[in-house]
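All remarks here apply to the structure that follows.
In this view, the complex is presented without one of its protein chains, the others remaining in place.
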Amino acid sequence: MQTSHAMAEVPGPAPQALDYLNADYGIRSWLFTIDHKRIAILYLLMITIMFVVGGVFAAAVRLELLTPQGDAFEADTYNKLFTMHGIVMIFFFLIPSIPAVLGNFCLPLMIGARDLAFPRINLLSWYVYMVGAVFGTFAIVAGGVDTGWTFYTPYSTTASQTNVIPAVLAGFIVGFSTILTGLNFIVTVHKMRAPGMTWFRMPLFVWAIYATSLIQMLATPVLAITLLLLVLERGLHIGIFDPALGGDPVLFQHMFWFYSHPAVYIMILPSMGVVSEIVTCFSRKQIFGYTFVAFSSLGIAVIGFLVWGHHLFVSGQSAYAGMLFSLLSFLVAIPSAIKVFNWTATLYKGKISWDTPMLYVFGFIGLFTIGGLTGLFLAALGLDVHLTDTYFVVAHFHYIMVGGAIMGYLGGLHYWWPKITGRLYPEFWAKIAAVNIFIGFNLTFFPQFLLGYLGMPRRYHAYPEEFQVLNVLSTGGAPVLGVGYLLPMVYLIWSMRYGPRASANPWRATGLEWTTPSPPTTHNFEEVPVVTQDAYDYPAMEKKVA
Amino acid sequence: MSKLLFFLPEQASSVAGPVDLFFFFMVAVSVFFSALIAVLLVFFAIRYHQSGAATAPAAGVVVGPEPEHAHAQGAMLLEIVWTVIPLGLVLVMFAWSTSLYFTLVRPPADAVAMYAVGKQWMWKFQHPEGQREINELHVPLGQAVKLTMSSEDVIHSFFVPAFRVKQDVVPGRYTQVWFRPTRVGRYHLFCAEYCGTQHSGMIGWVEVMKPEDYQAWLSGAAGGAPRQTLAQAGEQLFTERACVTCHPESGEGRGPSLGGLPGAAVTLEGGGTVVADDGYLRESILNPAAKIVAGFQPLMPTFQGQLSEEQLVQLLAYIKSLGVKPAAEAPAPPATKD
Partner (left out) sequence: MPDHASGHALSPHRQLQFESYEQQQEAATFGMWAFLITEVLFFGGLFAAYTIYRLKYPAAFQKGSLTLDLYLGGFNTAVLIGSSLTMALAVHAAQTSRQKALVIFLAATLLLGSVFLGVKVIEYGDKFHHHHVPGPDFRWRASDRGPAQLYFSLYFAMTGMHALHMVVGVVVLAVLIVMALRRRFGADYFTPIENFGLYWHFVDIVWIFLFPLLYLIGRHG
């Protein structure tokens, strides 16, 4: 959207101008900052470290699975590796990734606010994340944890001999960081929008973050109490899941997935928001079906709360409960399908350029389509019986969370990189990396669908020989994918120092964030902007150029 | 013939074919939509490609075809089409897969009852004839088998890919799975729910035998026929643990008589009825105070921790072997005793 003071007013890349990065120096100016943009950078730093740690665990897992015999690691070591891969990637990387980094950075800019509603709480949530990270690191360093990231009882309460309590507390604590961030975003979107920024002028990324925040706010507390009950049971015998007392271990699964299924949408919704931003900018068109895309985010958030039971189709829950959860799970596919069709339709008769963010969007749409469709296989009761707890599930959720969520995250990171750092990244290498990741990802994870239908159970340290060929293919793809992820880390860091300076709006994008200098000043806007147009008015912009 | 496609496990049960058929339907739908999206993406990306359209404003931008302010009606029609078609499709999938599921979870009337116990990290099986096996289960071809399963420690999951069946084995309760083997052979049995160090070692075999071979196996091909059938072992326990003192067949004991109990409706103290399924019998042994039969006192001690899962199963088999009593006894007698 254009603002009443048009882009011409925006100062060019004057090198001496004070921006949020050079407004203050020194470690203290970062650790005590309440600027949402600096806090975003703090998160970026941490989740990148976590991504590397989780990636190392993943590499070790794939290495072990190269051969049928469990010969690279001991069984116990392997079990810890996949557990810690899951915990680190989900709680410490995926869930905070887009909301806490890109959301934190962009949300106030996009709605024309000087900061989030509660900047101190924003900083607090980063420290809470750090405390959680300390517990997580302790759990790892003290010898690891082997329950799987799902912490199923009674294994986690009675059988496991590992550091369950610190690991569970890590998840518990980092959950509060998520709650605080979500709360902050919700209040900000409700109360801090600039004049003229009506709900239906908001960029779709803001809608997506808003829907995500709703889930974070409503689901995470249930996880918190569930994990706390687990700690009480393991640590103090104050337990309600213990079958020896007549307790029900499946109740834990219900409570766990009441959070953890919506958590999947915490990971994918923000990515969908990023896609809506990028697909419009790089096809120079208004989004097709703005309201449908916006409401489908809310639809996913709402229905997403009612589908958790599809993780329990073979757990012994009643067949009729299974039926209901299956139906709802099928229904939650519809808003996702609507989004995919609308993005595709947006491309029609656009002016499409193949810049890196757009390549990630192409990758996202393709991989998310496969991930979503294979989700239907798992929503189908009669088929899920065979597929659940096999590599089919592993492949499916990696298509959603890695193929979907991380593709969106990287696309968004490249798209807003000039805004965040004031520098351009090297386009050539970025394109190579994007293609590299797409290929590596499919090599790694597509064979796992086949492995799953063949019947290979997940979380297997050793496996029968008939599964080896597909496992070798999968492990073969992993280094390709790994190189793909390393490349951006190298060239993005390089660009922070050596990249060409970015103009205020290098993509000629709409959106209030692009009306600020790159990088923005500490308080974002000299004067609060007044919004007069709908989001993504690219046609008007194109006309002006002509 | 046994391997149609390299990613298809053998089809060795009556449900494997129907499950695979549905799977292929799902694959067809998925391939169609993935291909549709992929083709459109690639086509649009090439057909409407304009290098640098986003980055280089001044450099001789050709203004494309007048950007259509998509006229609202056509757009709305499209939105409806691509909402309704997927909706219809998923409803078809739902109906089909749910009917498949009810086949999977409802054992047929002729199913033979066998018992499984999962523990870290092995599978233990008991046949009604008394044979016990570890990590191997022999079953006759064509005969439906209903497995009643329990766990001694953590959650396990009984998974035979060739049969397309899977069911979690949960401590503290019984779960059931059934299958009708349709092909002779040895098939992998996996534990599919993570259960600790040797989770991946909790692998066994289901061996499907021709009925005559199975009979031969039962009568001692594998090291002599057992002394007792499952029910006989249960009867012995019933006597040894003095259950019989309070639950005599005559119905004159301090506890209710158990003849004909399984599957019957039981009237409870304080109102309400409950069907005496495996879960009820189990609870009544381990936590007898939970549901008191109308007209009786809560006198029975708990057997929690005093019976192994296998012994429980033997007791169950014994109780089920007791003949059905005449219906006259069904209404609980007023507590005239004591």
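Which chain is which? They are A and B, in the order written, and residues in each are numbered from 1.
The rule is simple: a contact is a pair of C-beta atoms (placed from the backbone, for glycine too) under 8 Å apart; a residue touches a chain by one contact, two chains touch by 3 or more.
Given the structure is predicted, the values throughout are model-derived calculations rather than measurements.
The omitted chain makes contact with just one of the residues B:Ser99, B:Gln143 or B:Asn287: B:Asn287.
Per the touch definition above, the residue from A:Phe73, A:Phe118, A:Phe138 or A:Tyr348 contacting the chain not shown is A:Phe118. Per the touch definition above, the residue from A:Pro166, A:Pro203 or A:Gly247 contacting the chain not shown is A:Gly247.
The hidden chain makes contact, of the residues B:Gly88, B:Gly263 or B:Pro298, with B:Pro298. Counting over the whole complex, subunit B has residues 287-290, 298, 300-302, 304 touching the chain that is not drawn. In the full complex, subunit A touches the omitted chain through residues 108, 113-119, 179, 183-184, 186-188, 190-193, 195, 217-222, 224-226, 228-229, 232-233, 236-240, 244-248, 251, 255, 258, 523, 528.
Rule of thumb we're sticking to: only the chains that are shown with their structure count from here on.
Put simply, the C-alpha centre of subunit A and that of subunit B have 34 angstrom between them. Only residues 6-9, 18-19, 22-23, 26, 29-30, 33-34, 37-38, 40-41, 44-45, 48-55, 57-58, 61, 63-65, 67-70, 75, 78-79, 82-83, 86-87, 90-91, 93-94, 96-105, 120, 153-155, 157, 159, 161-162, 164-168, 170-173, 175, 188, 190-201, 203, 287, 290, 304-305 of subunit B touch subunit A when the two sit together in their complex. Residue ranges on subunit A touching subunit B, taken from their complex, read 70, 75-76, 79, 146-148, 152, 154-155, 158-160, 243-244, 246-250, 281-286, 288-289, 292, 314-316, 319, 322-323, 326-327, 330-331, 333-334, 337-338, 340-342, 344-345, 347-355, 362, 365-366, 369-370, 373-374, 376-377, 379-386, 388-390, 450-451, 453-455, 457-464, 470, 506-509, 538-539, 542-543, 545-546.
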